[in-house]
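Excluded from the complex is one protein chain; the other protein chains are retained at their positions.
Going by the order they are written in, the chains are A and B; count residues from 1 in each one.
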Amino acid sequence: MSDLDLSPLLQRLEGLHQQGRTALLPALHEAQSLYGYIPQPAAEAIGRALNVPLADVYGVIEFYSLFYSQPVGKTVIHVCNDPACALAGSETLFKQIRFQQEAAPTGSSPPSLTVEMAPCLGLCEHAPAILVQGQPFGRANRQTWQDLVNGKGERPSSLVGGTVAILTANCGLGHTVELSEYLDLGGYQALRKAFQTQPRQIIEEIKNAGLVGRGGAAFPTGLKWEAAANAPGAVKYVVCNADEAEPGTFKDRVLMEDDPHSILEGIIIAGYAVGAQKGYIYIRGEYLRSYEAMKKAVDDAREAGFLGNNILDTDFDFDIEIRRGAGAYICGEETALFESIEGKRGFPRLKPPFPTTHGLFGKPTVINNVETLANVPVIIRKGAAHYRRLGTEKSPGSKLFCISGDVVRPGLYEVPFGIPFHHLLYDLAGGVRPGHHFQAALFGGAAGAFATPDHLNVRLTFEDLKEAGLPLGSGVITVFDETRDLRDVCLRLARFFAEESCGKCYPCQMGTQRQFEIMERIASGKVYQEDWERLQDVGWTMTDSSLCGLGQTAASAILSAMKRFPHLFQPA
Amino acid sequence: MDESIRMTIDQQNVQAAAGSTILQAARQAGIEIPTICYHDHCTANGLCRICVVEVEGVRTLQPACVVQARDGMIIHTRSERVIRSRRTILEMLASSVDLSESPEILTMLTQYHSDAFRFPDAEARHPAVIDDNPMYIRDYAKCILCWRCVQVCAEDAQFTYAINFSGRGFETQISTFYEIPMPESTCVFCGQCVGVCPTGALKPKREWLLEMGYSPDEIMSLTRSQRQRRKRREENSPNPS
Partner (left out) sequence: MLKGEKVVPTTCPYCGVGCNLELHVQDDFIYKVTSPFDSVVNHGNLCVKGRFGYDFIYHKERVTVPLIRKQPQKPGQRTQAFDRSEWREVNWDEALDYTADRLTEIYQRDGSKAMAVYCCAKATNEDNYLLQKFFRAVFRTNHVDHCTRLCHAASVVALQMAIGSAAMSNTAAEVKDCDVFILTGSNPTENHPIIALQMKAAVQKHGAKLIVVDPRRIEMVNYASLYLPIRPGSDVPVFSAMAHVILKENLYNRQFIEARTENFDAFAASLEKFTPEFAEQVSGVDRQLIIEAARMYAAARNAAIFWALGIPESTHGTANALSLINLALLTGHVGRKGTGLNPLRGQNNVQGASDSGAMPWHYPGYQAVDNEENARRWEQAWHIEPGGLNRQRGLTTTEILAAVHPGGVRALYIMGENPMMSEPNLNHTRKKMQELEFLVAQDLFINESGAFADVFLPAASWAEKEGTFTNTDRRVQRVRKVIPPRGQSRPDWEIICDLAKRVESRLNRPRSAYWDYRHPSEILEEMGRYVPDYAGIRYERIEKVGLQTPVPTLDHPGTPYLYSERFPRGRAKFHTLEYIPNAEMPDEEYPFVLSTGRVLEHWHGGTLTRHSWMDDLFPEALMDIHPADAARLGIMDGSPVRVTSRRGSIVLRAKVTTKTNIGVVFIPFHFREAAANLLTTDALDPQAKIPEYKAAVVRVTPASEEELTAILESQPRGRY
């Protein structure tokens, strides 16, 4: 420990120390990239440079699963453990790599290889997926582990389909659309148009378009912007929530990796509309490629004068900073995300007050999902009326669906709101894998609910799904054929929540753990008579009484499974 | 803020000063709402959710300690949903933490007909007692994560920031920087944390020793300064670098 050379870290900290605590996660990422983990003296140096109490520095390191306070292997492999990857054999893959790890010569410290199970990596259409030193590989069961360790494997490229191509117009081209190409395709026209109108009118346009949030909560975007615009205070922020971590979801990753400028354009317009000076893009730590694509886009946009002072010769100043998460599903919750940007543990805040008045750094803040923001240039460029030509009255426009699991063509599909589920499943995604039939689908990810064959005709709109008791969520659908044991799926979801609960409020902190333990019993067939009631009590207590959306939905899939497949939860 | 507001709590008309929390309004009206993490002199964070109540028109149950009462609210403090949540939270606590020195929580367990052994084979948190300083011990097997100690160590009182958390979720524990012994941390041994700990997880060392059966005389003969001074001398002497 004493021969640790802190000088490169100290050098990098020089650039960060002005920012103070908000630079904590970036500083920890720096330390980890230098040393492979965060040695105590490095953490101490960071705390002193950023003026963060040391105990708090440790608290933050401990909160995020991608930060290590102890030495780890030279190569770190994360194997995705979400339902879609499990269906594709991630468990076996994990065991194989683990076996190699254990067979490696011992005594060398740190070990050369560290392998860990990871929550959904957002590569469900390439299942089973892994990260090797942060770099993604798809269908990893087809490679030898040596190839994987050496970075040889299938680099996943976007699988994009659907019946319309509005948000995905520039996606699936096999490369990232760069600034010049984006401009050729009509990019930043919406921004120019926006600058010719008053901010109020932009907000009106968004309201008229009926755009609602695509992150899962479906809150009307225009109202959110209006509230932030009206909130008192000169300093305001726009935050793009790119902490896509809902198991089964990968739409934001595709948008960021394929068409980053469309998102930037949306953020800049949002900033102009609400009177913000700064935007943040918070990208989950596992999305290294998205981070790199967005980073380049921001740099290019700044270079070209779309960011910075006097954008496009207006008096509007606006810039964007990109932040990386570090392995915490909870940071997709908007207030937890703010805490994370502020350099703290990702604990969700009590609401009210809401972000539109007390958001990032306590200032009025608009926080929108990536897909939501990608809709903005579309609406502004062609107008609300044009936007409303697709979809239904209550669910206008198009929607991205992430379909994975036991389907022939997993991938990202853009469709107008209102098509029936079976159309998406059978006509677009090619139906259930050959020789099998549809048993169930998980709508909305881990925080979602199960659809049965009875739901095949349901129309994919907010209103229809609500009536059917299914969440649209972020547009994720994981399909299971008749061979799959849904108890195992529920167990995975329960483990996911037990691992991702932040631990702040009691119902979720302990409920996710108890739910996981009961599901372990149920999945292994050793059910107690009273487990049904226990699971119901725990589930409803979390749903009713948890502090944030994570806890409130941590039981939703299991409760829906209990409702639709009660026999699975009974003693044999 | 001199205005007063009116609401209904358990069919009772209640008047309170604007800005009151539901908890304050209820307590003024003599309606008892249980609390665990709440402390009059700490920032309320709404962690334990034992104080949840049902507010008509609101989807989820609301923590009374932090939610502001509003004019016209209709509040139920003992509805079926409320009781289920409170009972289950207490049962989960009992299955996770040693509550033997939390008489108030034990009383609640009885009041809510909670079964302390509701969850068979449940993993409990039972880290070993940390006895790393002469002033107080930390027995986190009794810690209910009410956060009071962390808060009074920080902005709620002391501005010392010696403790924060390790782990997350169920694995959360109060911890110093890299779990270093307390004397190596920024701790100034004010014991503010001990003062607000509701479960005996933090305890003056002499109280702890007395409980373990040592007599006062035996306790007072345990002074370690001589030993420490010697130890320190040994550590320092062969250190020419």
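As a working rule, a residue touches a chain if its C-beta (ideal position, glycine included) is under 8 Å from a C-beta of that chain, and two chains touch if they have at least 3 such contacts.
Because the structure is a prediction, the values reported are computed rather than measured.
Visitor: Given the contact rule set out at the top, which of the displayed chains would the hidden chain touch in the full complex?
Guide: B
Visitor: Using the definition of touch stated at the top, determine which of B:His41, B:Arg78, B:His113 or B:His126 touches the missing chain.
Guide: B:His41
Visitor: Write down which of B:Ser85, B:Gln158, B:Thr172 or B:Ser185 is the residue touching the left-out chain.
Guide: Of the candidates B:Ser85, B:Gln158, B:Thr172 or B:Ser185, B:Gln158 is in touch with the missing chain.
Visitor: In the complete complex, the non-displayed chain touches which residues of chain B?
Guide: Where chain B meets the chain not shown: residues 40-41, 100-101, 133-136, 152, 155, 157-159, 183, 188-192, 194-196, 200, 204-207, 210-211, 216-217, 219-221, 223-226, 228-229, 232-233, 236-237, 239.
Here, only the chains that are shown with their structure count from here on.
Visitor: Averaging over Cα atoms per chain, report the distance between chain A and chain B in Å.
Guide: Between these chains, centre-to-centre, one finds 33 Å.
Visitor: List the residues on chain B that touch chain A in their complex, please.
Guide: Contact set of chain B toward chain A: 36, 45-50, 52, 60-61, 63, 66, 81, 84-85, 87-89, 91-93, 95-96, 118-123, 145, 154, 161-172, 175-178, 185-186.
Visitor: What part of chain A is in contact with chain B in the complex they form?
Guide: Per the stated touch rule, the residues are 40, 43-44, 47, 53-59, 62-63, 69, 328, 345, 350, 498-507, 509-514, 517-518, 521, 528, 534, 537-538, 540-541, 543-547, 552.
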